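One structure, pasted below without further comment.
Heads up, one of the protein chains got dropped from this complex, but the rest are sitting where they should.
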Amino acid sequence: MIALRGLTKEFPGGVRALDGLDLEIADGEFFALLGPSGCGKTTLLRTIAGLETPTSGNIWIGGTEVTSVPPGKRDVAMVFQDYALFPHMDVTANIAYPLRIRKVPRSRREARAAETASRLSLSELLSRRPGQLSGGQQQRVALARAVACHPRAFLFDEPLSNLDARLRLEARTFLKRLQRELAVTTVFVTHDQGEALALADRIAVMSAGRFTQVGTPTEVFQRPANTFTAAFIGSTPMNLLPGTAGDGALRVAGAVLPLPGGVPDGPIVYGVRPEYMDLSPTPRADAFAGKVAVVENLGTAHLVTLESREHLIQAVVPEGAEPSAGTAAWAVPRPGRGLVYRDDRLVSPSPANGENR
Amino acid sequence: MSRLKGAPSPPSAARPVGTAGFVLPALVLIGVFLVFPALWTIYLGLTDYRLTGLEAADPRVVGLDNYTAALGDERFRGSLWLTVQFVLGSAVIGQAVLGFAIAWVLRDRRGPVKRVTEGLVLLAWILPSSVVAFLWIALLDRDEGTLNALLHTPGAAWLLDHPMPSIIVFNVWRGTAFSMMLYGAALSNVPPSLLETARLAGASTLQQLRDVVLPHIKGHVLTNLLLISLWTFNDFSTFQITAGGPDGRSEILPVYIYNVALSGGRLGFGAAISFLVLLVNLVFAVAYLRLLRSRRTDATPKAAP
Partner (left out) sequence: MSEHSKPERSQANRHREGRGGEVTDERAESEGRATPSEEGTSRLKGRPEPAERSEAIRHAVAVIGRATFLAAVLGFFALPLLWLATAPFDARPGITVSVPEFTLRNFQALLDNPYALTSLRNSLIQAGGSAVLVVTLAALAAYALSRARVPGRDALLYVLLLLSSVVTGTAAMVPLFELATRLGLIDTHLGVVLTLSGGLLPAAIFIMKDFMDGTPTSYEESARVFGASSGQILRHVVIPLVRPGLATIAVWAVANVWGSFLQPFILLRDPDKAPGAVILYTLYTEGGAPRLDLISTFSLLYSLPVVVMYVFVSRRYGFRFHGGIKS
């Protein structure tokens, strides 16, 4: 288990990279730190590793307080974004390096390296240098080096970002299977929301040194707690439109929508994912009226952008159903999929336990 | 935060003591054998310190006497003038122009001609100074020198009759390599498309050089001139060929200082002249470092110990 209490890191010059963070990560959990660049996620990972010293707050790993314990004594293994494989050592020596530090005899550590390598399908490459390996192979050697020392936790800094798009999917699946087999607590940093959703058991979304939301991928995707998370998660950005609640209805961008229970009257922001919108060719009161401005082909679907008064509204429509640019169209949010934010906080109840019609 | 990510706090940042411990030994050595001598030069230059005799035991501070004496000394003024000739003739004109010409002619050549030429020019630069000094003594020897044999001028005493031209040509031979390599690197950075554009516009070679090449390598030219002037100004290897003679006709400043201070024993006076050399060096070096700082060129300096 990894726990943080009031963790704060201030850099010289007054930049607050981490701002009073509290978090608990369960044993064996695959945990993602997600956020745009500059949000503090890498600093947090480095602070957990011990490479940065927090300005205040505490860190526990496996029930022991490690706040002032040097990195080498925390029993964690870190995989760096550039893998940091030692170019002057072959694959065996790289994988066995942590064991060499622990003074494991040469024959035993080489056996362990070979065993770990075979588990990660690297047996053919044991005598190669990192420079002679492909990007994917280097990434697996870096993983093997982390695995070989049987740490209490893995820390991965953007483990997939140096791979090209096709390889990344393969490596993602591999990484998830490996983590499931080893069942070692793993914290990884990514700026790619798709990667976080696909890999993690839980995600902490970060912005400006704080967590904006911590939750399972489903929670974070379906019920983002604030508009920042709402805009950040999802492969197409969520529609976020200003409106008002009152008289038993939501009035948003010319559409009159049903008012979810528990939303008090007043100004609100209405959010709905483009994937949860349908296009109607005929006018409807519960729809956003507009003119088709752009149609983008996504392969199995199309992303349609409507110009509606002063707003741009997006909807994803299945292939074959796309309208042509310049025609009028009406975008209808699917029932129960709209989210209502007031003062940047989610106020609409979840459909499961709320007054879902 | 990406800014901070680029400069993660390093291992030793937390331990400034460790950092100091790593840097200190080097700083001590530099302090004792580089900084201290420089400061001491100033002091010694204000005394009448001598290698032997009464003043050796008990040197007196004589203020600026050494400097006024130097300025009134025919030999010093002569030496200064020879030094100017030496630097202008062998470095600014000789090495820089010949180095550029070689780099220009070889710029898009490949193969053995280029390799042999560059190799020979470099060889002249890297051989120990005692060796090249003797090679030139042999080349220019009055009775049996190769040059006289080739020119059919038996008995021409180059080193005695023309000591300055001799050491100037010698230093061109000795130091052209640096200019050649610097300009070679600079020319390879001139985009070929620029030269082709100029050629299509009908520019002659001279016009190409003037309008395209020179503006592009201005910084390199300046770097080159500053460095080779600085090194030539401090060059002591001609001592091994003419030792300043005959009759001080090739006694450039470094040789003059040696002859006056360590040979002649007038340490205080020599130190005063040394200080003047130091000041001139400072002008060159400050100019060069300003240039370096503003551009961080591909040519970082090498020390001239």
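All chains are identified by letter, namely A and B, in their written order; residue positions are counted from 1 within each chain.
The rule we apply is simple: a residue touches a chain if its C-beta (ideal position, glycine included) is under 8 Å from a C-beta of that chain, and two chains touch if they have at least 3 such contacts.
These numbers were taken from a predicted model, which means no experiment stands behind them.
The chain that is not drawn here is touched, among residues B:Leu88, B:Val221 or B:Leu278, by B:Leu278.
Among the residues B:Leu88, B:Ala156 or B:Val169, only B:Val169 touches the chain that is left out of the figure. Contact residues of subunit A toward the unshown chain are 49-51, 70-74, 76-78, 80-82, 84, 86-88, 97-98, 100-102, 149, 155. Mapped onto subunit B, the interface with the missing chain covers residues 7-13, 16, 18-23, 25-27, 29-30, 32-38, 40-41, 44, 93-94, 97-98, 100-102, 104-106, 113, 116-117, 120-139, 141, 143-147, 149-152, 169, 172-173, 178, 181-182, 185, 204-206, 209, 230-231, 234-237, 239-240, 253-254, 257-258, 261-262, 267, 270-271, 274-275, 277-278, 281-282, 284-286, 288-289, 293, 298-305.
The criterion applied here is as follows: only the chains that are shown with their structure count from here on.
Each chain gets a centre from the mean of its Cα atoms; for subunit A and subunit B, those two points are 60 Å apart.
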